[in-house]
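Every protein chain except one is present and positioned as in the full complex.
A and B label the chains in the order they appear, each numbered from 1.
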Amino acid sequence: MRKIIHIVKKEFIQIRRDPAMIRIIFLIPIVQLLILGYVVSSEVKNIQTVICDLDNSPTSRQLIDRVRNSGYFNVKYFERRENFLYDYLNRSKASVAIVIPANMSRNLAKNIPTEIQILVDGVDSNTSTIALGYIAGILESFLAEKLAQQIQGGTDVHLLTPNIRIWYNQDLKFKNFMIPGLIVFLLTMVTTLISAMGLVREREIGTLEQLLVAPIKKHELLIGKIIPFAAIGIIVVTLAIAFAKVWYNIPIVGNLGLFALFIIIYLFTTLGIGLFVSASASTQQQAMFMTFFFIIFFMFLSGFLFQVENMPKVPQYLSYFDPMRYLVIVVRELFIKGASLKYLYWQGIALMIFGSTIFSFAVLRFQRRMK
Amino acid sequence: MENEFSVKVQELTRTFGDFVAVDHISFQVYKGEIFGFLGANGAGKTTTIKMLCGLLMPTSGTAYVSDFDIYKQTEEIKQNIGYMSQKFSLYEDLTVEENLEFYGGIYGLNNHELKIACSQAVHSTGLGDHLHKLTRDIPLGWKQRLALSCAIMHQPKILFLDEPTGGVDPISRRNFWSLIYDLADGGTTVFVTTHYMDEAEYCNRLSIMHDGKIIAIGSPRELKQSYQKESIEDVFIDLVKK
Partner (left out) sequence: MKNSSTDSIAPSDGISALHKGNALLYQLDEFMKPRIIAIVQKEFLHIIRDPRSLVIVFLMPIIMVLLYGYAITFDIKEIQLGILDENRTPASRELVQKLTSSNYFKIMADLQSRNEIEEGMLQRRFVAALVIPVDYAKKLKTEPQSQVQLIVDGANSNTATVAINYAKSFFMMYSLEMNTQILVPPLELQPRIWYNPDMKSAHFIVPGLVAVIMMLICTLLTSITITRERESGTMEQILVSPIRPYEIIFGKIAPYVILALIDAIIVVVCARIIFGVPFRGNPLLLLLFCVFYVYASLSLGVFISARVKTQQVAMILAQLTTTLPAIMLSGFIFPIISLPIVLQIISYLVPAKYFLTIIRGIMLKGIGFGYFHQPAIFLLAFGTVLLLASVNRFKTNLEG
């Protein structure tokens, strides 16, 4: 026990002496939260739009106003010649072009079918899908109003409309969904990275050999090395939550104590991976790359950025092997919905299985490698 | 018999693939003596010392360190030995005192023992002025003394030194050897590898290694007599040429 304390103490002194390390631990999560927070929770808006209004009637202008006032489109250009629109898309000056045909208002009055042409730069498939959805919505409400005028005259109509209520995240703020996920990502990154570097560095500077001739048990060495990393992980997460609360004003409905419990279980996984990398790599460079690989894998299959349910089957199955997936679910359910343990115990069990398997595998690997 | 030897080695061998690094060597080290391992780079000195310290498993042969079997009792051995390697591994970002405390600590000294060991180390090496400096900021000669102090914080019975004086100036080397003599006088067995011929002369007994084999063993005087040479250097060159 005393030996472990000495190792822990040494680690903390080393961290304290290394200003770069302190910056990595404290400043970087905040900066990332600040920048990435905005990036990942950004909703598609300001879509660069060019409009070619060939009708030029009160009705067409009404329609254009709706597009402008929707907040989604940035109508930057008006073009009179339809065949010039091509260039706007090619030069990426606009990603959406709307063509209102010459006789739209007349046709509408006479009930002659009219088509409004939308040209979409499909390169960014996400933005273009969303843009099309927005336009469809605008047109739909435009039509609904015209419809309402018609119905006012009539008598025998029976309309059915949905009465929509939103639970949990009433204002539909995307950041409330993304920021908690980002916290989990930051925790994963910081703890895996520093634990992966920890032992490799000792090997590189030669002090590991000195430790190995000392009468210290492998597990004592391991525990001593890992406690500081776990502590750092907990500090990082606490800071990140506090910052997310103050800066982004995200709701925390659930029990933070329960979350802390999950974090501690999860740390076995990330520290285990770091340890595994540490035992496998012989240079810091290798350790860095291996860690990077794990983190990329975790990030994309966790559902943090992209919904797992929308992926093809194979990545969906693979995502079950991504421990981060479970904690991302936990953090969202806890923060937004305030779910109790009753609804999260599967995630807890999965994380425990991951933690114990990965950690013991890493320990074995470490012991074998040290011989 | 059992009490007489600190290290007993029989037919010890270590191979790396096809390469035989240590080739059936046998020797004994008496308690309290300074035993030198002389050889060119790659002769197998470091491999031998690593096996004796439990850092490397032998391929075959037997060896006992302080009467403990190096195959089965590595943990017991570690408790009784000190080790200092050629790169004397210190934490450069810890102060001198913190390094001493850390190395003492991982050998299981309690706070009281640590204090005593630290002040002893300071007393014998004269590190007092540097105690609160970062290790990276002190001169090489001092680092080497610090490394030695770290290796003996727990008062080991046997001290293994693997080319401890590499890259150090002659005066520091002399000072270092006087520390080694002090230790030996106090009853510690010192097992040292070197390729400095003058250092070889300081040893009580010497074995000369070449290509993984021990080609001569004895006190410096005996070696010089039996090969009829003026210095160990001449003995060594003569032996290796064959």
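The rule we apply is simple: contacts are C-beta pairs under 8 Å (C-beta built on N, C-alpha and C of every residue); 3 or more make two chains touch, one makes a residue touch a chain.
Everything numeric here is computed off the predicted structure, so don't read it as measured data.
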- Note on the structure: Touching the missing chain are A
- Against the hidden chain, chain A presents residues 20-21, 24, 28, 32, 35-36, 38-40, 42-48, 74, 89-92, 104, 107-108, 111-129, 132-133, 135-137, 139-140, 142-144, 146-147, 150-151, 154, 156-174, 176-177, 193, 197, 201, 281, 283-286, 288-289, 292-293, 296-297, 300-301, 305-307, 309-312, 314-315, 329, 332-333, 336-337, 339, 343
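Please note the rule applied: only the chains that are shown with their structure count from here on.
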- Item | Distance from chain B to chain A - Cα centre to Cα centre, in angstrom | 55
- Touching residues (chain side chain B, partner chain A) in the complex: 53-55, 57, 75, 78-79, 81, 83, 85, 87, 89-94, 98, 101-103, 105-108, 110, 134, 150
- So, in the complex, the side of chain A touching chain B is made of residues 2-3, 5-7, 9-10, 13-14, 17-18, 205-217, 371
